[in-house]
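Mind looking over this structure? Questions follow.
Of the protein chains in this complex, all but one are displayed in their positions.
We call the chains A, B and C, going by the order they appear; numbering starts again at 1 in every chain.
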Amino acid sequence: MSLDKPYLDIPGTTIFDAEQSRKGYHLNQFCMSLMKAENRKRFKADERAYLDEWPMTEDQKLAVLARDLNRCIALGGNIYFLAKIGATDGRSFQQMAGSMTGMSEDEYRAMMVAGGRDPMWGRN
Amino acid sequence: MSLDKPYLDIPGTTIFDAEQSRKGYHLNQFCMSLMKAENRKRFKADERAYLDEWPMTEDQKLAVLARDLNRCIALGGNIYFLAKIGATDGRSFQQMAGSMTGMSEDEYRAMMVAGGRDPMWGRN
Amino acid sequence: MARITASVYTSHVPAIGAALDLGKTAEPYWQPLFQGYEYSKAWLQDNQPDVIFLVYNDHATAFSLDLIPTFAIGTAAAYQPADEGWGPRPVPTVIGHPELASHIAHSVIQDDFDLTIVNKMDVDHGLTVPLSLMCGQPQAWPCPVIPFAVNVVQYPVPSGRRCFNLGRAIRKAVESYDQDLKVQIWGTGGMSHQLQGPRAGLINREWDNRFLDRLISEPEALSQVSHIDYVREAGSEGIELVMWLIARGAMSDSAPLVKHRFYHVPASNTAVGHLILENT
Partner (left out) sequence: MARITASVYTSHVPAIGAALDLGKTAEPYWQPLFQGYEYSKAWLQDNQPDVIFLVYNDHATAFSLDLIPTFAIGTAAAYQPADEGWGPRPVPTVIGHPELASHIAHSVIQDDFDLTIVNKMDVDHGLTVPLSLMCGQPQAWPCPVIPFAVNVVQYPVPSGRRCFNLGRAIRKAVESYDQDLKVQIWGTGGMSHQLQGPRAGLINREWDNRFLDRLISEPEALSQVSHIDYVREAGSEGIELVMWLIARGAMSDSAPLVKHRFYHVPASNTAVGHLILENT
């Protein structure tokens, strides 16, 4: 592809474009399946077995099991899809977002209450 | 609606627009269900019972039972959807189209072989 | 003749819906936010529309990766609140307006906008949270709603300019409907937010407020801002703001009356922005 991807230089950010979407197709579709209560139940009962029903890569499965959202995103996951895992775990969107920043839950919450992350973060 | 509908004056023709689509929604979705072999089987086993599973109007159900395609179209059916009924019956598209013209199957076929219906048909 | 009387702009953060549904609106964390919508609830009571045209985005709810419409208009009779993983929100069914929705679809498709027409979908927090913010917790929503979903999840999303021009086409469509209806158009999503990666939690207060200023005073110029500027300045999910330009494009060309303006940080990961503009 020779289309411009001007968004590749933005720090700490992965843009979910067609390439990421292709990479993460089954990972994201697995996440969608958690929108049904019965699937959430089955997943919680045996996460590994449930994941093995999906043609995901081993790396993707391990990232899900570890709840490593940054890794999930690197492997093609999109946050709106991944959020269904958090929902299944009973976690809030703030807990999920915070988990990707290297901060503790309290630190992240405090940063938000104080006005959020500086928009110049990571830029030179 | 005050949008132009210039197509209303074309003889012997019903344009499938949003209004027709709304009218025929359940009728057409019933037809779609016949794309599954098991549904075709169930429909053939008891047509009336199968139709009663759908929130169609009584008129729509009667038109389907009678295979009156002109009536089906007047009631919101679209030919590409209705074609699934013909397929279920093992009829060809030519038999279906011909059935709406008031001609016999042979007459219609002969008209097509002779070059089709005159485009000035019904126009003044 | 139908006409667009006003436009409403608001964030649609899911945590706001949860705070409402769980009765937390008086908590110190949430109280200032809901305070900012007190005026708006009263305003909506006094300015009841016949139909709300609600621009929002689906968040991997009705649309998976199997099918991603750039623009989808709901022409159904009703829409159920979706189960996004936490169970469906305890809010009323959304009643549609099939006739006006179909009319608008007909008109804007003929104006070269390549809509997808949807007759069956559940609606997620993107649509229900704005209704909750503006209506509180009623037994039924005050009027029919036409859901209009924009892809802002998978790139490329439609440009700001495209969205603004779509708004203009929607205005023309509404004005050609022969029933005498008052229509409000709501643009939702944004403001600054990034929900992913080490940069999550980004808030750009200055940029957001400049966006509000320009949305009021020079929306057409604002519509020229590129995707990359949204992402860089307002975070990866800040791109949702392009949806506000659809609502703004549907307003008349003369300057609108600013009835209300509100800005607050934070709601969960996000800045909350809100405007009410009336046509004069």
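Heads up, the rule we're going with is that a residue touches a chain if its C-beta (ideal position, glycine included) is under 8 Å from a C-beta of that chain, and two chains touch if they have at least 3 such contacts.
What you are looking at is a predicted structure, and each value in this text was computed from that prediction instead of being measured.
Set against the missing chain, the residues C:12, C:162 or C:232 yield one that touches it, C:162. For the chain left out of this panel, the touching residue among C:5, C:47, C:70 or C:209 is C:70. The residue touching the chain not shown here, chosen from C:60, C:118 or C:203, is C:118. Along chain B, the points of touch with the absent chain fall at residues 6-7, 10-18, 21, 25, 28-29, 31-32, 34-37, 40, 69-70, 73, 78-81, 83-84, 86-88, 92-94, 96-98, 100-102, 108, 111-113, 115-119, 121-122.
On the side of chain C, touch with the chain left out of the figure occurs at residues 65-72, 106, 109-110, 112-120, 154-156, 158-159, 162.
Panel shows chain A; residues 1-3, 17-19, 21-22, 25 of it touch the chain omitted from the view.
Throughout what follows, only the chains that are shown with their structure count from here on.
Mean C-alpha positions place chain B and chain C at a centre distance of 39 Å. For this pair, chain A with chain B, the centres built from the Cα atoms lie 47 Å apart. In chain B, no position touches at least two other chains.
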